[in-house]
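With one protein chain held back, the other chains of the complex are shown just where they sit.
Should a chain be cited, it is by its letter among A, B and C, assigned in written order, with residues numbered from 1 in that chain.
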Amino acid sequence: MNGTYFLSLLIFSPLLGMILLAFVPKTQERTVKLLGFLSTLPPLLLSLFAFWQYLRGYRLEHLAEKHDWVRFTDFPFLTESTYLVRYELNIDGFSLVMIVLTSLLTTLAAAASIHIKKEWKGYFQLFLLLEIGMLGVFAAGNMILFFIFLEMTLVPMFFLVGKWGGFDRERAAYSYLLYNGLGSAILLIVILVLFARTGTSNLELLNEMLHNPVAQAQLIAPLSEELRLWLFVALFIAFGIKLPIVPFHRWMLRVHVEAPPSIVMLHAGVLLKIGAYGLIRFGIGLFPDQFRHFAFWIAVLGVINLLYGAFLAFVQEEFKMVLAYSSVSHMGIILIGLGALNEAGIQGAIFQAVSHGLIAAFLFLLVSILYERTSTTTIDRLGGLAKVMPLTAGCLLAGAMASLGLPGMSGFISEFTAFLGLFQTKPVVAAIGTLGIIMTAVYMLRAVLNMTFGPSMRNDVQALDMSTIEAIPVFILLVLIVSVGVYPYMLAKPLQAAIEMMMNGLGG
Amino acid sequence: MSGEYLAFLALALVAITGGVLMLNLTKVVHMVIALVFTFISIAGLYVLLSAEFVAVVQVLIYSGAVTIMMLFGIMLTRHQEEEGEKTTTGGFWRKALTAIAVFAFGIAVYLGVYRLDFGEEGARLHENNTEQIGMALYSHYTIPFEIASVILLVALVGAIILAKKDDEGAPKS
Amino acid sequence: MSSVSLSVYLVLALILFCIGLYGALTKRNTVIVLICIELMLNAVNINLVAFAKYGAHPGITGQIFALFTITVAAAEAAVGLAALMALYRNRKTVHIDEIDSLKH
């Protein structure tokens, strides 16, 4: 694979589908859906190909791309590369895993989009645009490009929620936009301050500039310790809104409940992970000392997230709400892992990002199947589903088990590694956090068992079990969840190099 | 305490009093008259600063022309205000905010100027002051001088056109 | 060394400027607003003349500038008053808060 343009090709390959879709009449539902689905395949195949090559020992550095793009000034006292924004893409094992996850979930979400009821054409075009944004975020080599791709996800998502969502969709879309816009604004401040003071936005260069004493002399303006602290806090808030961390989580609930389930698959599966990705990439990558300084509080926040989400999920009436709060809760585990600040913790956080991506997508896939048949996801109005829809009910139960961290499924691996990390550094916090493990079991079982077990509540509905075409994505996800759970080494291996890099940055 | 200092204190006191009175009086004419005190004392200050010519111009133009013009302006407009009608605009908050801003601005500038001292003194300014001005004006500053005259002309014409009554027959725009 | 230093003049000018500014921003009568602006210009003139005597490069230039300022101020007063008359004819008021055509 001679990949000078490989990454660009990978990121922008959904564009082809968007263009092709433009020529299809909007009334042709089947063609549009098929084409939309097929358009998600090229990035999937490309990313799987890259993943496979990587596992076989291909060096990802060869994939980096670099083109001059925007030059702001031409002052004689500045060197050639200062204030130069390049279009640069590069990936490491961590980004590659996220890219594979993204393209995979996009394909599955496209398959789940068969339940979309209107304006398929616009839907799929936005959907593909969203994919470009998501892929780009993970491949961006500098912060400005990262930001651009990040914003690129914001717009399609706004319309996807606002137009194809549920009853209260507009409100959800606006709160999505507002919260994330706020986060983006804060992020932009951080990026610009760094850019103005260092003259670069490239991640590696920035890293060098911020930490290497020789390179620090080349700074345009000094970055005091205090300023770095504030920059880190701002960064943390910016990605904390995306993740979301507890006081900033309300938007996410609305999106979870109102957006079409296929979009929530992507939202919970990938978009939330951008927050985690950013925290790891920029938070740990650029501000390791500050991160260390706040590590305790990050871990505490993680535990708060975990318990807060769990307790709230316990009293929700609506299954989607349960899942939404469970996402809040699970994001706590990412923070717990990051707060541990050791290899196990960071690995746990990344595992959790991937694993929650799979599990959340899995559960929302089931929600879409369920909602299609019962028109409700209110827990009390369901019940005894195992009788009428044994396969769906079984999968729901499997999803719940994965979510509550049953060994043998991916959720356990991430939970275990994250807690393993935290127990080394902050055993007391971790011990409090383990209460979350119990609460997760409590709320998940309460919700799922009330839906699937017990006497059948809905004899009126002729619920049919999932069809083969619906079952395929469900089983793909289930197999992935289980295989990561059974043999986590296959996920740990590609991440190893990236995590080692981070640990070096942290100073061992 | 030198005589110059005493004179300065007196003049400054009058100038500020005039300004403060202007802010606090209620009748428009009184306000203008209050300002005349300020203008005249500023002229006195000019004398102290060895600028006799400017002082004279100040008296002529401000205390004379501008004040008279303003008084005409007042006379030509309606001013039979009822008793107790407010003389200022805006509510309390706006005034307070403006006052605070003005005060803060004053403090900031004060901090900048209160120790300012270049240590030099133009000792020869008072010698043939008018002559010096004339020399500079007609040699070095000829073009600005001419432009100033153009400005005056333009202002004259503009003022006349603005103040002229609209033609009865002019089409309404 | 004179007993009256530069900074004292500057402070006086500052006080007058502030008075003028406050008046210009809060007075309701347009004539007074105009005259307050004159006061601010005067304050500036004091600075010019003071710098002419005590500045870094003492000389006649400062006084000349003061003269120019007075000229322009006079012109401004004339035009301002003329504009006031025109407005008054249209609106029958001299109250500045009743003139809000900028809103439209």
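Simple rule for what comes next: a contact is a pair of C-beta atoms (placed from the backbone, for glycine too) under 8 Å apart; a residue touches a chain by one contact, two chains touch by 3 or more.
Please note the rule applied: contacts and distances are computed from a predicted model.
Undergrad: Unshown chain, UniProt name, "NADH-quinone oxidoreductase subunit L", "4Fe-4S dicluster domain-containing protein", "Probable sugar-binding periplasmic protein" or "Acyl-CoA dehydrogenase family protein"?
TA: Matching "NADH-quinone oxidoreductase subunit L", "4Fe-4S dicluster domain-containing protein", "Probable sugar-binding periplasmic protein" or "Acyl-CoA dehydrogenase family protein" to the record, the invisible chain is "NADH-quinone oxidoreductase subunit L".
Undergrad: In the full assembly, spell out which visible chains the left-out chain is touching.
TA: Every shown chain touched by the left-out chain: A, B, C.
Undergrad: Can you say which of A:L48, A:A64, A:I148 or A:M503 touches the chain missing from this structure?
TA: Spelled out, the listed residue whose C-beta touches the missing chain is A:M503.
Undergrad: Using the document's definition of touch, tell me which of A:I413, A:V429, A:M466 or A:A498 contacts the absent chain.
TA: Per the contact definition at the top, the residue touching the missing chain is A:I413.
Undergrad: For review purposes, identify every residue of subunit B that touches the missing chain, sorted by number.
TA: The list for subunit B reads 89-90, 94, 97-98, 101-102, 104-105, 107-109, 111-112.
Undergrad: Would you write out the residues of subunit C that touch the absent chain, in ascending order?
TA: Those residues of subunit C that touch the unshown chain are 21, 24-26, 33, 96-97, 99-104.
Undergrad: Go through subunit A and note every residue touching the omitted chain.
TA: Against the missing chain, subunit A presents residues 178, 246-247, 249-250, 308, 311-312, 314-316, 342-344, 347, 384, 386-387, 401, 406-408, 412-413, 416-417, 419-420, 423-424, 427, 430-431, 434-435, 437-439, 441-442, 445-446, 449-450, 452-456, 487-489, 492-493, 496, 499-500, 503.
Following the convention adopted for this analysis, only the chains that are shown with their structure count from here on.
Undergrad: Measure off the straight-line distance from the CA centroid of subunit B to the CA centroid of subunit C, and report it in whole Å.
TA: It comes to 5 Å between the two C-alpha centres.
Undergrad: Taking the mean of the CA coordinates per chain, how far is subunit A from subunit C in Å?
TA: 62
Undergrad: Subunit A to subunit B: how many Å between their CA centres?
TA: Centre separation, subunit A to subunit B: 67 Å.
Undergrad: How about subunit B: which of its residues touch subunit C in the complex?
TA: 1-2, 4-5, 8, 12, 15-16, 19-20, 22-23, 28, 31-32, 35, 38-39, 42, 45-46, 48-51, 53-54, 57-58, 61-62, 65-66, 69-70, 72-74, 76-79, 86-90, 95, 98-99, 102-103, 105-106, 109-110, 113-118, 120-123, 125, 129, 132-133, 136-137, 141, 144, 148, 151-152, 154-156, 158-163, 165-166
Undergrad: Would you mind writing out the residues of subunit C in touch with subunit B in their complex?
TA: 1-12, 14-16, 18-23, 25-29, 31-32, 34-36, 38-39, 42, 45-46, 49-50, 52-61, 63-64, 66-68, 70-79, 81-86, 88-89, 92-97
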